[in-house]
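Of the protein chains in this complex, one is absent; all others appear in place.
Then we have chain A:
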Amino acid sequence: MNSNQSTDKPNIFTLGPLEAGPACCDPQPAIQVRDLSLLYDGMIALDKVTLDIYQGCITALIGPSGCGKTSFLSAINRLTDLIPGCNVTGKILVHNQDIHHPDTHAQTLRRQVGMVFQKPTPFPLSIRRNLSLPLNEHGITQKAEIAAIIEQVLRDVGLWDEVHDRQDVSALSLSGGQQQRLCIARALALQPKILLMDEPCSALDPLASGVVEDLICRLRGRYTIVIVTHNLAQARRIANYAAFFWVSGRAGQLIEFGRCQHIFESPSHELTAAYVNGARG
């Protein structure tokens, strides 16, 4: 891709199989976003984003604050439905299914597309109940099955050894990093195919952040991960793909999308180059 090409076809980023990245990645798109625009009370917040997110890969969304990364993320699992005055146009296909189709239930979609927030958000319940409540609500009620899932996901996030003998204590008594891993475990318990992560490390201290980062890397391949991060070094370490967003006026735009290496080492857009080199943003 060169800059001429991107001016000919602005804001369209769908890589062919050749560009699809490292061997771990299946070049199948898991999420196809077409002309996605997002308006809050008529003010445009995200302007016509077209983008493919590849199955089993980690895609990092980078860019300055207010450029619409989090809005983009919330549009994928329709959490934008909860925001009064928020209007989404365009198309999002998750595993070839239109998420705005009348037959797609938000609850079913959100079971497939898990989300982890910036601040850990454990419920004020026991560790066990934090994990079993969503399972119960999705119709999994057998105790043995639930216990097995809980052990599995706690092992996946590396919490099992730390908490297996005190699953009935309040989740709020865990440290920040543990709480965040519990939240990831809670999302994983529903066996999603896709995980959306909104700056999952930014509220954690460097050590806890490192643990969560390693965890995200371990999840690669099994899950399609979209992660918003302000930590460029982190994006570079963990992501296969990177999407660079920029804000012009008040509207966020997708400036460039590509293999992580390209974005950081040979970006085709000068704004991207300035941002990743720390000259702007």
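Operating definition for what follows: a contact is a pair of C-beta atoms (placed from the backbone, for glycine too) under 8 Å apart; a residue touches a chain by one contact, two chains touch by 3 or more; residues count from 1.
Just so we're on the same page, contacts and distances are computed from a predicted model.
Per its UniProt entry, the chain excluded from the display bears the name "Phosphate transport system permease protein PstA", taken from "NADH-quinone oxidoreductase subunit N", "biotin carboxylase", "Cation acetate symporter" or "Phosphate transport system permease protein PstA". When the full complex is taken into account, the listed residue touching the unshown chain is A:Met115, out of A:Met115, A:Ile149 or A:Cys201. The missing chain, though absent from the display, is touched by one residue of A:Val94, A:Leu174, A:Ala187 or A:Ile255; that residue is A:Ala187.
Looking at A:Leu82, A:Ala144, A:Leu207 or A:Ala233, the residue that reaches the missing chain in the full complex is A:Leu82. The hidden chain makes contact, of the residues A:Ile44, A:Ala147 or A:Leu172, with A:Leu172. Chain A residues in contact with the hidden partner, per the touch definition given at the top, are 77, 79, 82, 84, 106-111, 114-115, 117, 119, 121, 123-125, 133-134, 137-138, 172, 183, 186-187, 190.
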